[in-house]
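For this view, one protein chain was removed and the others were kept in their places.
Per-chain residue numbering starts at 1, and chain names A, B and C are given in the order in which the chains are listed.
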Amino acid sequence: MTKIKVSIVGASGYTGGELLRLLLFHPNVEINQVTSESYTGKFVYKVHPNLRKATQLKFSSASELQQCDVLFLCLPHNSSQNKIDFYKSIAPKIIDLSADFRLKNQDEYEKWYGHKHVRPELLKEFVYGIPELHREEMKNANYISSAGCNATASILGLYPLFKNDLVFEDRTVIEVKAGSSEGGNKVNEGSHHPERSGVVRSYMPTKHRHTAEILQELSFGKNIQVHFSATAIDIVRGLLATCHVFLKKDLEEKDIWKIYRDAYGNEPFIRIVKENDGIYRYPEPKLLSGTNYCDIGFKKDENSNRLVVISAIDNLMKGAAGQALQAFNIMFGFDERTGLEFTGLHPI
Amino acid sequence: MTKIKVSIVGASGYTGGELLRLLLFHPNVEINQVTSESYTGKFVYKVHPNLRKATQLKFSSASELQQCDVLFLCLPHNSSQNKIDFYKSIAPKIIDLSADFRLKNQDEYEKWYGHKHVRPELLKEFVYGIPELHREEMKNANYISSAGCNATASILGLYPLFKNDLVFEDRTVIEVKAGSSEGGNKVNEGSHHPERSGVVRSYMPTKHRHTAEILQELSFGKNIQVHFSATAIDIVRGLLATCHVFLKKDLEEKDIWKIYRDAYGNEPFIRIVKENDGIYRYPEPKLLSGTNYCDIGFKKDENSNRLVVISAIDNLMKGAAGQALQAFNIMFGFDERTGLEFTGLHPI
Amino acid sequence: MTKIKVSIVGASGYTGGELLRLLLFHPNVEINQVTSESYTGKFVYKVHPNLRKATQLKFSSASELQQCDVLFLCLPHNSSQNKIDFYKSIAPKIIDLSADFRLKNQDEYEKWYGHKHVRPELLKEFVYGIPELHREEMKNANYISSAGCNATASILGLYPLFKNDLVFEDRTVIEVKAGSSEGGNKVNEGSHHPERSGVVRSYMPTKHRHTAEILQELSFGKNIQVHFSATAIDIVRGLLATCHVFLKKDLEEKDIWKIYRDAYGNEPFIRIVKENDGIYRYPEPKLLSGTNYCDIGFKKDENSNRLVVISAIDNLMKGAAGQALQAFNIMFGFDERTGLEFTGLHPI
Partner (left out) sequence: MTKIKVSIVGASGYTGGELLRLLLFHPNVEINQVTSESYTGKFVYKVHPNLRKATQLKFSSASELQQCDVLFLCLPHNSSQNKIDFYKSIAPKIIDLSADFRLKNQDEYEKWYGHKHVRPELLKEFVYGIPELHREEMKNANYISSAGCNATASILGLYPLFKNDLVFEDRTVIEVKAGSSEGGNKVNEGSHHPERSGVVRSYMPTKHRHTAEILQELSFGKNIQVHFSATAIDIVRGLLATCHVFLKKDLEEKDIWKIYRDAYGNEPFIRIVKENDGIYRYPEPKLLSGTNYCDIGFKKDENSNRLVVISAIDNLMKGAAGQALQAFNIMFGFDERTGLEFTGLHPI
């Protein structure tokens, strides 16, 4: 069997490392190159110590990139767009994990990111990377832009409700609880352990850029608002989105069940988690570490028309590398679950 | 100087232990008795190891209670109301830290607590225990009912806005992130360390009983709704309430500042925390461990009329024992800060 | 290909759940039954929520056990020995994960466990379950007794030194730092989150039963002592053994390197971890969550003949279920790594 030759640009970061970990065990993949400008020439396990004994690969410089079948871009935001022609010359297919090509509307990009987009004409060439919403487009796509982690959890949690026009969109409040790996591997004052440990830090009460993606994917042609906040807590991996929506008509929980089952019943990576007893009655991100699942639960308020939708993912997996690999599998016609079988640990 | 003789009923729990810690160092207080049915005859430091070398007190049984000046009741909910006549016979003044006498309306009590109130005629004798809202009543009160911890943070965060009729009350969404000490010192399946560690657990997405207190204190004669959820995270002490409110008119942040300053400018235990830089820009519960502060911050959304109000307390202090002691100080005309001077640790 | 039919007795605990997780993905295994007396008839994912969507298995009662090829016993200590005849009647091969058959010497068992062994004549039928020491015996074994987690890390860390008679055995001090999953899934006062969180708890400064296994495997016919202590810290999975040994002759670090390379150079699950720079210079248990690795490092004291040997494992994997599966693979002639390929997460 011929293997797909892939390279990862920016493989020394957390997202790149996670993708590399997955690709090393993918039966249809041959890793061609992994690049890092800071660690060129070094063994990847020096940066990703979990890969000791798993690989003898070394980092290359992006300038040494050779032709391959697929290029994964795991670069900081605002990098891909500046060198996109070069990357296109390296591989016919690109999966970009940065924010550069997520938004289809140039104005929205510039509003939320605060600077001009260098290549706005390419925005529409990229398929937005959530497989559950864009699977068909992905099958023939050359360019995919993976979704933001907070956006992924929020969109997957709310999609069936918004699509079916069941909620007052503008009243939606989304509160994400996020771990420290979301901030990447660069040290900063706020990530210093004595300061970051034990926090419940309102790091982005308004203006989070992922809001723009949520609006794009959930507006269905309308002009809607959603109200997003993010709070950092003392976990490393994982995020939970608690989404408060207000129903237009009086639905019971069994109706909601049906709506979610209709939307996601065949999805390999979505689980509806809603138990009446036990201690894991709703989605719990710690159970998802290393998995590609998005777990979704909900609870209807008996005293009002509020529905609380709870959505959990591993930000580095379903929120980044796992999502990208799932898209890759779709792109090439592999079983979507290939390389993504890990079921998570308990206890952890 | 004559000291006030106080006894604590139910002193082996977390709230009772915290209150005991505070009272031991209060210059105007003499501790008469501390009761525990499970630990009668044992040294209190066997249960509260932080009090080693601080006291040689032993637990008594409640049946041995002697006359004193004030009785603090730190019992499980639904206990005080059943023996209230006995407690009244012991002391002329009572501060109850349970939920039994918080709600003034019997129907509301029965709706949220799911059972009949045994002594509904007494509900109105108790002053609701948040000093910032009920200071004048406390000065002449004999009976005070301390507020719930989640309610305290939510009410203090929202009071100036609701009182001045600045928000659409029914759209309010309150999301509390809570620590494990809120659940008390009784072991249960969900508190087992391997299961409780690292969680982001939606333990009460709807129907949290503290909602009733919030409605009581913030309705100002109207019939309002608020939407409350609570998520358990991996901290022991402290809680953060993230409150999403929607403004009736277009207020700028400097207007909001003024409203909070007017409401709380002279309050010894409320700090407005809102910085433009640094890593502690908003309230942070870990900084409040052991203190009686309620820190309040806010952020106006530039894209909508949403205001995010962020309120943090130590649930065992301002949310329980500290609040009760502050009320006690007011009751007896002491400086409110007496015994509550601890300013918190950093780093922690 | 015919699959091996296996059953797990006591599959609702942490060790049994971990083993089940591994076996579900083992290509040569068919899971016949998993038993639990408390959860008979319940879906296993109710107890092991990480297995949602991975299996529809339900728990049986041990009394319903059917014939199979291998029985894994994941019972509390002092259970296997009482029903061993029954288990032998169910399957020709047994891998016992409890402590019942680890010690070959009946007197030692009774000294450390404080009670009579019911079937001492069987002690010698069980091969002690560390593959790196007993691989050849395992190939033809019918009965294997998996090693204790603390013992596994300590023995693997020290084996090359003791075997080669390089240290003063009696001066050895071993200090294990352990997570809360080691205590199993039964709630107790000490495992209550507010009490267990943040601890550095000297839970077993002396008399830890795993000491007996260390002595058994490292004595090589001599009468030796080692000094073992265990401290509980705020992690769930993983343990680190810091072993202080004193060298009989003046060896340099490169000599030590050679000794470990000779002992473990071909071992699939042992990695020598010793870096001169970076932040993961020595073994780090958090990197091992879900993996079967034992990482071993060391540092020679320049001022004395002390060598500090550092050994890390995941207590539920290499310290229990992973070790048992590795032994199973050896028993049946499979590649030892089958089902144990997971390389661990970073960051985590």
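Keep in mind that, in the parts below, contacts are C-beta pairs under 8 Å (C-beta built on N, C-alpha and C of every residue); 3 or more make two chains touch, one makes a residue touch a chain.
What you see is a predicted model; the values in this text were computed from it and never measured.
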item: Residue of C:Lys88, C:Lys104 or C:Lys300 touching the missing chain in the full complex; value: C:Lys300
item: Residue touching the undisplayed chain, where the options are C:Pro76, C:Pro205 or C:Gly265; value: C:Pro205
item: Among C:Pro120, C:Gly184, C:Pro268 or C:Pro347, residue touching the chain not depicted; value: C:Pro347
item: Residue in contact with the excluded chain [from C:Glu132, C:Glu195 or C:Asp314]; value: C:Glu195
item: Residues from chain B at the interface with the omitted partner, ascending; value: 14, 17-18, 21, 24-25, 46, 48-54, 180-181, 185, 236-237, 271, 273, 275, 278, 280, 284, 287, 289-290, 293, 295, 341-348
item: Interface with the unshown chain - residue positions in chain C; value: 171, 173, 175, 177, 189-190, 194-195, 197-202, 205-207, 225, 227, 229, 231, 233-235, 238-240, 242, 244, 279, 281-286, 297, 299-304, 306, 308, 310, 312, 347-348
item: Missing-partner contacts on chain A, residue numbers; value: 14, 179-181, 185, 187-189, 191-198, 234, 236
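In this section, only the chains that are shown with their structure count from here on.
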item: Per-chain CA centroid nearest to the all-protein CA mean; value: A
item: Degree value of the rotation bringing chain A onto chain B, based on Cα positions, nearest 5; value: 180
item: Rounded Å distance between chain B and chain C, as computed from the means of their C-alpha atoms; value: 46
item: Chain A and chain B: spacing of chain centres that average the CA atoms, whole Å; value: 39
item: Intercentroid distance (Cα basis), chain C paired with chain A, Å; value: 36
item: Sequence positions of chain C contacting 2 or more other chains; value: 14, 181, 185, 236
